[in-house]
Every structure is written in C-alpha cells, then in structure tokens.
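Of the protein chains in this complex, one is absent; all others appear in place.
Then we have subunit A:
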Amino acid sequence: MSRLSQAFTKGHAALVTFVTAGDGDTPAVLDALVAAGADVIELGMPFTDPMADGPAIQAANIRSLVAGTTTADILRIARDFRARHADVPLVLMGYANPMVRRGADWFASAAKEAGVDGVICVDIPPEEDEALGPALRRSGIDLVRLATPTTDVARLPQVLDGASGFVYYVSVAGITGLQQAAQGSIEDAVARLKAATDLPIAVGFGVRTPDQAREIARVADGVVVGSAIVELVAAHGRDAPAHVRTYVEGLAAAVRAARKELA
C-alpha cells in the first residue's frame, strides 16, 4: 500500500487540503496544514488557463504566475516539504500542459525525485491516459482519477482502470469552490463507487464548513477542501499560515469526530 493510500487507514476519514503552489508563502502554509491535522496535501500547479476552477483558485493561479512561479519552483517546494515531513502524502494537482511540456517521463521522474506521491490531472481523462498515466506508473506515482456526477456506472470501470492512491469524487458538476452537493447525492455516489473499487473515496468541491466536512466524513474515506483555504491565503497575506491553521484545525476536529458508517 502506498504512502498515499495509508493516509486513509487511520480509523477516521482523511482530511485532504489543497493550496496553490507559489501563492503566498507556500512552505509556511503547508506547515500550517500539517500542524493543523491535514492527512493529505494537494499542491496545485498554477496554470494560465485553469478551465475547471472557480474564481478563488483562478485568482490564486494568476497571483502565483505573476509572482514568477516556475515548474522548478513547484518541484523545489515539494522536495523541501518532503524533507520536513517524511510521512505526509503529497499530491500534485493541475492541468495537462504544464505536466507534459517536457515530456511525461521527465515530469514523472522529477516528481518522484521531489518526493511526490500522487498526481491529479484535471484534463486527462482515461481516454487520453497514454499522455501521462504510463509514465507515472513506471515511476511509482499514484494516478488519482476523478469521478463526477456525470460518470455513470457503465463508465466507472474505465475511470477506475489505472487509478491508484484514492478516487477523487467531484461532488458537483461544475467548477471549484462554488456550490455544495446535497448530502444524499454524495452518499449515493460514494456507495456506487465503493461497489466498484477498493480504493479510498475522497469527496470534494464546495466543502467549506466543519459541519459539511463532518457529514461527508461519515460516509466517505476522505474530505477535500480547497477554495476556502486558498481564499484565506489571498485574504491574509503574510499572516495567512496562522489563519489557515486555525481554520483547518476546525475541519480536522470535525472529520476526526465523525464516525464512519461505511466500512
């Protein structure tokens, strides 16, 4: 079992937290996430054209790129994180073009060397797996696939084929950070996914409050929070790590308090 999958076997749902690399003092924010109890870190790779993201993460992408963040910077942030936190799984999340620009093999080995455990690529569906999947698997990096409300049962096996680490259930057909799905639809979707795979299921999109996180943590293996953290980074500048820590502590407590009702 990979370091990433193990994060979901602690007896409570894993809290998965997202920040955009290079937006603010990323190393300090990452340390705050870990100190607050985040179980998995998603490090967003900024892209000029973040088509699946809502206003908060779009703005974070632009801030990061305007500040001059390069792929080398992102890999350095990951490598330094790994040196400070040997056991916390780190996932790179972003869009295809920056990942394949120098070739998928280059990216996979650079990510591996930087201590990255998994990759989420928004715009490489299973149909285009060849563009990145084989290179990641050769490097021993988990490829986290996305399932959505539009992914029907017939399509699910294709999405799961070649997936590892965990499955990210995007609970809303839409962009990041805006609405939240109804709890009932999340429960149905998690049950559907659980019937099709042994991989842990993390649920995200629109999760903001400890109450929402607690509800999801009762049925899913993980809860993903992104835009709300990114907004704190935007709002508080140099003071962001303290605010992020307080906020994520609330989420972590809620997630740990929830009792998993599905094995």
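Keep this in mind: a residue touches a chain if its C-beta (ideal position, glycine included) is under 8 Å from a C-beta of that chain, and two chains touch if they have at least 3 such contacts; residues count from 1.
Note that in this section contacts and distances are computed from a predicted model.
> If you had to name the missing chain as UniProt does, which of "Phenylacetate-CoA oxygenase", "Cytochrome b", "Cell division topological specificity factor" or "Tryptophan synthase beta chain" would it be?
Of "Phenylacetate-CoA oxygenase", "Cytochrome b", "Cell division topological specificity factor" or "Tryptophan synthase beta chain", the absent chain's UniProt record names it "Tryptophan synthase beta chain".
> Have a look at A:G24, A:G44, A:P98 or A:G118 and name the one touching the chain we're not showing.
Checking the options A:G24, A:G44, A:P98 or A:G118, the one contacting the hidden chain is A:P98.
> Can you work out which residue in A:L15, A:A36, A:L92 or A:A147 touches the chain that's missing from view?
A:A147
> Would you indicate which residue among A:D31, A:D80, A:D105 or A:D123 is in contact with the undisplayed chain?
Only one listed residue reaches the unshown chain, and that is A:D123.
> Which residue among A:R79, A:K112, A:R155 or A:R192 touches the omitted chain?
Of these options, the touching residue for the absent chain is A:R155.
> So which bits of subunit A touch the chain we can't see?
Residues 47-55, 58, 62, 65, 70-71, 95-102, 122-125, 127-128, 131, 145-152, 155, 159, 170, 173-175, 178 of subunit A touch the chain absent from view.
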